[in-house]
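Take a look at the structure set out below.
So, chain A:
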Amino acid sequence: MAPEPPLLTMSGITKSFPGVRALDGVDLDVLTGEVHCLLGQNGAGKSTLIKVLAGAHQPDDGTIGWRGEQVTLRSPIAAMRLGIATIYQELDLVEGLSVAENVYLGHEPTSAGFVVRGKDARASTAALLKRLGHPEIDPARLVGELSAAHQQIVSMARALSHDVRLIVMDEPSAALDPDEVDNLFRIVGDLTADGVAVVYISHRLEEIRRIGDRVTVLKDGRAVAGGLPAKSTPTSEVVALMTGRNVEYVFPPRPTHQDLPEPVLEVQGLSRDGEFESLDLTLRPGEIVGLAGLVGSGRSEILETIYGARKPSTGQVLVGGKQLKAGSVRAAVAAGLGLAPEERKAQALLLLESVTRNVSVSSMSRFSYGGWLDRTAERDAARKATRELSLRPDNPSALIRTLSGGNQQKAVLARWLLRGCRVLLLDEPTRGVDVGARAELYAVIRRLADEGLAVLMVSSEVPEVLGLADRVLVLREGRVVHRAPAQELDEHRVLDLVMEGSPAS
Partner candidate 1 sequence: MKQYTQQYTKQHTQQYVKHPAQHRPARPEGLALRKGTTAMPELTSRRGLLFGTAAVSAGVLLAGCTSNESDDEPASNDQPAADDKKGKQVTIGFAGPQADHGWLNAINDNAKSRAKKYEDVTLEITEGSNDTAAQIGQIETLINKKVDVLVILPADGKALTQVGLKAMRAGIPVVNLDRIFNSPQAYRCYIGGDNFGMGLNAGHYIGEQLKDKKNAKVIELAGLDNLELTKQRTAGFDAALKNYPNIKKVARQAAEFTVESGQAKMSQLLQAQSSFDALWNHDDDQGVGALRAIEQAGRDDFIMVGGAGALSAMQAIESDNSVLKATVLYPPTMAASAIDLARALGQGKGVSGLAEFEIPSSLTLYSAVVDKENVKTYLPTGFK
Partner candidate 2 sequence: MTQPVSPPRDDTPKLSSKAEPAPWRAVVARADVRTLSLLGVLAVLILIGGITKPDEFLDTRNLQLVLTQASVIGVVTVGMTFVIISGGIDLSVGAIVALASVWATTVATQDYGFVGVLFTAVLVGVGCGLVNGVLIAYGAMVPFIATLAMLASARGLALQITDGNTQVVTIDGILDLGERDSYILGVPPLVLMFAVVTIIGWLVLNRTTFGRRTVAVGGNAEATRLAGIDVRRQRLYLYLLSGLCCGIAAFMLIILSGSGQNTNGNLYELDAIAAAIIGGTLLSGGRGTIVGSVLGVLIFTTITNIFALNNLQSDVQQIAKGAIIVAAVLVQRRTANTT
């Protein structure tokens, strides 16, 4: 065992919110210089735990030890003074300030106590960025002009600008491309070599295996396992701990399509300047077509343009043989298109409202007579649609924001089911959905297709596209580089196409 006491010892941490016990006696100890991974499903209590650690929440019970002494983290500033820095999932940068100003926000180097020495700040920011492997970021640029990945680097630079001994990273790889993930891991390696401890939160088991030292698994506000060896614990054991059951990633069987009906969606020569070019695509009822590609390959833009949320530069979209009015969501919805967007909370959900209202929002005229709502009919229809998709809880009045990611996605699907749409456009359908709930969602999507819907899906997870879709279009820099039935492709081939852009065969 380590000769010195753990850097951080949290024991018996309990935190309740009105009606909820978010943390129920959680223990966590972190050693100097280790990468300690926190695993758990959405809602397991990870975020609450790191907020307690960051001083943003005060625990109701439990103690926190720091380098052998008991401490109280009264505020984020108190935590920062001890040397605990947190990089949140949602980047908390000020877009209107420069990189250097963000890094030194709140502890600007000053002369005479108040004159900000901008030059010094910029110089030391440049040094930090270099250490983080991104010397190309200009400390004088506005943060709002940077890419998401670079913003994350800035966030990290901000953490390092303090005299830091423990860095908490909440899903740092979520917004990053593979290259950038590698860089992130290099940084984590450097930090731990310097004796800084890292608390690392991720859903990606493979990342945890690569960089983690030990793992603590949270479930329902309790630590169900603490200090497991990160590299040697079997995956099945970790998943079992997280879900409480053994889960396999199962894709529903692919039906053998004999003769599919006429195409319901035809996309002809669709382009948007700077986003994607001359896309041709047909989609028949009953089939699932997948678009595979990296972030920035124009995937989401394609779906949104077909849906009318963006106006194409050229090309047209036909539904059932009739041309859609370009750039009109209403026309697309009227023609039978439905979109489950990537950013579910920002683009699909009415977060303050109930499941019923989220489901019925696109079909309100069906339950109204001259604008007067028949709320019973609305509720019954919404309940019917959500039951069909086994949405949990089976309660149409539940607030949508209390639902898990998977069930929120089901509510979005139910919206289009209720509307009676013919073409479903799914943008990253399992984003933010727990591993355990994914298989169920795949099954739902396949069943909808079997019932006659045409599905066009986009995913950055290649196995998902390959496992769920019938046909796959591989995108690179806004162009289709390959088309093939899903069975004829494997993950390596797709990744090759995506990265190298081998000409379509």
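Some points to look at:
Convention: contacts are C-beta pairs under 8 Å (C-beta built on N, C-alpha and C of every residue); 3 or more make two chains touch, one makes a residue touch a chain; residues count from 1.
On the choice of candidates, all candidates are chains of the complex that A comes from, given by their letters.
Bear in mind the structure is a predicted one, so any value in this text is a computation, not a measurement.
Every option in 1 or 2 belongs to this complex, yet chain A touches just one of them, candidate 2. By the touch criterion stated above, chain A contacts candidate 2 in their complex at residues 17-22, 42-48, 50-51, 88-90, 170-171, 174-175, 202-204, 220-221, 307, 309, 329-330, 332-334, 339, 341-354, 357, 361-362, 364-365, 368, 371-373, 375, 393, 395, 397-399, 401-405, 415, 419, 428, 430-432, 435, 460-461.
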